[in-house]
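Selected chains from the complex are presented in situ; the others are not included.
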């Protein structure tokens, strides 16, 4: 219907998708769902929002997961990867092949892909790594190099280490307990990696604290970052609830509270006010005491113009 | 023949009694990806304030059992942004706009209403009385019959006569009927209920309130029985005043419950976050529920629960 309403993509769809496979991958569950209309629209960095708990569920919010991969079989399938943890993801993990899920997707602004070949660093922490591999394929099609920097608490939570090593030009792993790769965090490794790889652009998908450090560091080196945020939890994923906001600067220099699900989840790293996440900066449009200036519009659509 | 969902309130003709609740349908664009906004009874817009508002800091939401605790702080583009961007878009799609009006002073409500009423394409106004009253130390207008009445009078006085004004009530009061009466006396053409219930959640990890704003508003299916009770009580007291029923509507059957309790129109809010196509689905389900019971017109069931049992008073649900 509203074909091109959303920034840079076609409209999402809501489908009833049949679960094809549920697999364990280390600490994670990888779930593949038949959803041709989502698979064909998908671009790397986008996510799905899934209703959990069945028809009489007490859980009102959808659960959002980055799309890990799409495949052409059965008309089109979508795979995502998650850690079964709290009730919502636990319910999902207990689903079996042939169960039917209510899935909305693909949602959100995808990773922008450079026109020309570049040296790209793909940085992922925990399940945050999941969306990076489809991106890597896209980048490879354009002749770009991809280096990986993956991290997690422990070896079983590093997602995609094998694939990264097989397909990346380089792949550095860091775990907090040292059970795989170097002991430490991806942030510690970043300076060395960007130097050795002569990184042109960083694609990062990690908890907010890590994204903040990565963007600060990259800023010092003058390397642009495309950051996929996945906190706070999204209730709707479709831009309706206004729950997932963070402060970001538009290209007009004005700070607005933008929705991670609709204006993101991928943001230009230098436009997010990382230190002010969880606040309303005093100079944000419409903040208490804020006064309109000439020429400032309330519309947020230019925040992500890149 | 399927039941007729068309609904007439005063001189307004709506294709269906199903609306979107204020603050839950984005600017309309987000919803339009999943439902044809022209076929929904009307879109009740996010509450419009005079100036743009950045809203409250995150976290703004916490999931609760069958409910949602939220505190968005009326983030929005302000009246100019609404008139330049959102309203024209809704009209271009053939949607009917019930514009929700908010303010911190009676004057602000009046000013917003007056400018809205000068703009073409406003079908009705809903007065969000849940805003903090700057003149009463931030106590919401809806909690006080006199304050609520004063706001309604200001809005009614600033609005073109042919635009109906609905006053939106809060359930957080000892006597909702008294507030309803004050609003009607002040000129409200209809009432809308309920707004969210004040609630709170504590995060077991940080040991602090889960929302940045400490308290929030509880909505969703959890509050439906409270909303139905409010609609019932007000309908009982003021049987001729049209009511927009709202609170936790998830299915056509839930919508029917509100209609039976006395609502002429039913708004869907939080459930849109769970199911963005809920409005179309609920419309279809309501039509099916009515048709299955041999009801020809949706208007025939409005307030029906106040009359003696319509069907077998005794249910044999298991044979």
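Every chain is named by a letter (A and B) in the order it is written, and numbering of its residues begins at 1.
Here is the rule we use: contacts are C-beta pairs under 8 Å (C-beta built on N, C-alpha and C of every residue); 3 or more make two chains touch, one makes a residue touch a chain.
Model, not experiment: these values are computed from the prediction.
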Can you write the chain counts for the whole complex as a formula in the shown labels? A x2, B x2
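Everything that follows uses one rule, which is that only the chains that are shown with their structure count from here on.
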From the mean C-alpha coordinate of subunit A to that of subunit B, what's the distance rounded to whole Å? 34
Counting only contacts in the complex, subunit B reaches subunit A at residues 23-26, 29-34, 36, 51-61, 63, 65-68, 70, 72, 75-78, 80-81, 84-85, 212, 220-221, 270-277
State the interface residues of subunit A toward subunit B in the complex, per the touch definition above. 1-2, 5-6, 11-12, 14, 51, 58-62, 102, 104, 232-233, 235-236, 238-246, 256-257, 262, 277-280, 284-288, 290, 292, 297-299
